[in-house]
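Yeah, one chain of the complex is gone here, protein chain that is, but the others are all in their spots.
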């Protein structure tokens, strides 16, 4: 069971209840969770408490449809383990399991791709998402279309495996910069970093290229704060209605919805 | 391990290798698998062997995003258990896990929603999908859009729970008929039954309403036969590239891709 | 010249620089500015200072294309009068002059329609915007399409003039409620209030209808805080490039861009 | 009058009624009909009888809108000459006259472009159609859009006249291969051959490029078998309602619909 | 061979060469051609000469895809018979054969549906096309989409057969008015009459309903005059490239393109 302990921002004066944001890294790589947590804390408001958890089961990195599917159970488990959170964030740029999470979580859930796009969309007309591997381009294009950005957003890959982002000497940052340059030449006005593992690079790249470079993790923290600040949560009508009580069998038994 | 035993169509003369089609019911309700298998066998060609399997873990019925997410591991497990199949079918109208399945299976994989739509699209211009519960309407509209049918297809729900389709006395069929009538009044020229559990009703409804009424399970059998007959399988470039070797942890460890 | 005086939220401890958000009411009705300012302050974070200003020229309310066009000069004048703001908000649901404002303001600018839609889009799949007069429906549908929400958002009017929202005895709230009810019946999962003059109604309507009811002013405050917190501002490449130095003539002379 | 004589597949055991598929080559070049018939028979199921007929009037090849228009009467004449067929196929990649044919034929009618796209769409996300002459690119893009594939399919021309596909020494196949290579470089995951005259090349090109290369004629045979196997035919409501009785004058008099 | 004799508008002073517009009624009903010619002459500029011809072969009225296909040869024959025309108009609201005609005619060709839509689009945002029979709704929706009006235009049928428009006592005008009323109630701001046979009704209906009611024949005359006045004709690059020399066989032999 995850707990929101006293990890509050130093600027928080204790007069109001803190906002507790749970960030789930849906892959199982703990060092990536740390990168994500640091990026989140760097932008969190005073009064926002960030708890970052790593999924306990599934792939070590999420690259393409197959990994995505197997990241969902661990992600949901982690999200539902912190019922006292005020908002949840799914820290994978595929927004893995976002619709399922919204249906089930007792708090609003933010996806880092959606958060990055709506942020970028308020700063620029033409946006480029630069992701890791070519196999992720189509899944992200499908997300982009679902979020309504198909006419404004291009998606390309810099051909770096997710976990290589963390390894020195793989030339990852150079490849990323080359791809950003190409996107700007083709008319992009802002860049969105298409992988949670790039969360630590946005500030430096913004300075380097002189355009907004948006990291989804940071963007999602602000969207989560926004929803909590507005006292709004997921609609329970229609598509995100809470799952009714139902039996689940086999090793996923524990996930059976209890109903309302 | 699933086996293709001698369940061949009586019309098959044994001269050619049979086409082995594996149908996975991604929910865990065995009676529904039986309905599905019967519908599949009713349209299978001589020389096509149908093996229908029930997922070993997850929800007893799939209604909305949450159930969908937890149906995928059991579905993939069942699909990959029959490596000697010539084609696979996912028998849930949400086409649950279809992209993940295509990435991993050594044979082409057909979704019953996609199969039903491409079939209906060759028979009529305006199509209505009638599904079970309202919460499934938006997920199906998203599928319809992804498959390119947004301008031609409407989706409505007859407000019947999936498992009530099997129970006498719930008025399920009456509600379904009322919804079909409404759709025809609004201009639908063909009807697609939006749930695998309706697979046994299509012939009677076609006759009753005098328009094509398409069941996705039957349609998928023919699409699977088509792909096998054309000796075509899933592309390995881009979005459906085989997952590379990678560690998975926790209770989903067994699903880790071994790589090529 | 507008000033950010010490109108800070009581929860603000003074340790950090406050976030100064300038809200411009682009119509000239001061009482509406007060409604807007109150709605903004109700959701502002500790440390956020809200300054609300009323446009000094143009229409007393903005209803349709014609009013919209004449609201822009006053709006830009007000926005540019507070160069020390950290972010600006345009408090008219038509997002009047938003692109021009973004091109010229030295800080990020948020539109209340765009802010409301991106907020609602993280809480629900199907959204209804309820606005005032029928003549505003098409302009808002065009905005909705530009922001990428055409497939998810319907726009209807409750047939209440903007300034009647402030007058008791016009039945305005009843008409609004009737229109919301209709939208929910047709499948809306969340409601967006399509006029800044409705800013005070969202909390009560959320409770009454049991779905998220989003006010654009409140949503915009949180989006503005988000952009400031992320240290991001409008891209200067392409469509939002700062206007180059150029002569303007006649009574609009003062608006001539000085160039970079 | 065309007849379904005993041209049955050797694997057919005679126990069931054969499926009679009529393929019409809507241009008047007999050698192309032979290529088409061979491609069709190569994939036909045991029990499927293929009858391929050549249009008796109109253009020797169909390249662009003008030829297309004049291919329709001969095509309809040929289709309607075989009332005992179980399904019809129009073997021109423009799906010339498909809607008219569906309105009039007493059996389901399949277009090779539509059949190729729905087949490819179940094997890959991004698809390239490679056709003959540049003048056909826009007509095919219009078809692709109508079938709902605009977001997934690109269309290019290899600049080979249709009839040159049959002539040795024109470098046709080299030009086709060069265009395929280009499409794959730009992200295509599967190739669709955009002319019935390329029907004999798909297997070799699949092997050469290691991706699915789909020939519309073969794909259409399987779609036709699918529709027949499902006992479904064209809807008679709405757009494909049978033409009512009506006078036609002049040399097209014979085509006057007799009504129902 | 059609001739442009001295049928000039009385206001024409003879100082300049007249503009010769050839209107082809692609059905074979001469009385309808007369209605069309009168509507055309009523709006033609001084200096514009209208020649209206009736197709010599094909259907007596065009209702749906089948009739449409058989109207094309007669239409093309009539269009090409007057090589000295300055512009051509196809006077059937399906814009039957428009792309083929543009490819072949030595002058610009205008379709009455396209002309009506571009005219209406400059007068109103939301437009309703009211056509004759339900079977024409989908073909017209496809045209509307191709012309880029899908988001602005609805299409409905008043359930009147084309030739009944000419017959007293069929209640045709009452049914048309009822359908227009319905469209206005649903938000239409302008009406387009969806059949050339309604050409004589637009002025009276405009007055009756107090909104622009656009007849395609009249609109097309002005578009044709516009193109001639601008000295512009169909592009010969790409889709509308002149057909190259090619053999045609059978009874359509005479239509074989001679090439450039």
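Remarks
Lettered A, B, C, D and E in written order, each chain numbered from 1.
What we mean here is this: contacts are C-beta pairs under 8 Å (C-beta built on N, C-alpha and C of every residue); 3 or more make two chains touch, one makes a residue touch a chain.
Bear in mind that the values here come from a model prediction, so they are computed numbers and not experimental data.
Taking the complete complex into account, the chain left out of view touches A, C, D, E.
Per the touch definition above, the residue from E:80, E:118 or E:178 contacting the chain not shown is E:118.
One chain is missing from the display, and on subunit D it is touched by residues 137-138, 145, 150.
Contact residues of subunit E toward the unshown chain are 11, 13, 15-16, 43, 45-47, 108, 110, 114-115, 118-119, 121-126, 147-152, 184, 187-190, 203, 206, 210-212, 214, 218-219, 222-223, 225-227, 229-240. Interface residues of subunit A facing the missing partner chain: 125-126, 151, 187.
The working rule: only the chains that are shown with their structure count from here on.
Ranking every chain by how far its Cα centroid lies from the centroid of subunit D, the top place goes to C.
The mean-CA centres of subunit C and subunit D are about 54 angstrom from one another, to the nearest whole unit.
With centres taken as mean Cα positions, subunit C sits 27 Å from subunit A. Of all residues in subunit A, those that touch two or more other chains are 137-138, 150, 238-240. Taken chain by chain, the contacts fit none of the simple shapes, being neither an open path, a ring, a star, nor a full set of pairwise contacts.
All chain pairs that count as touching, in label order, are A-B, A-C, A-D, B-C, B-D, B-E, C-E, D-E.
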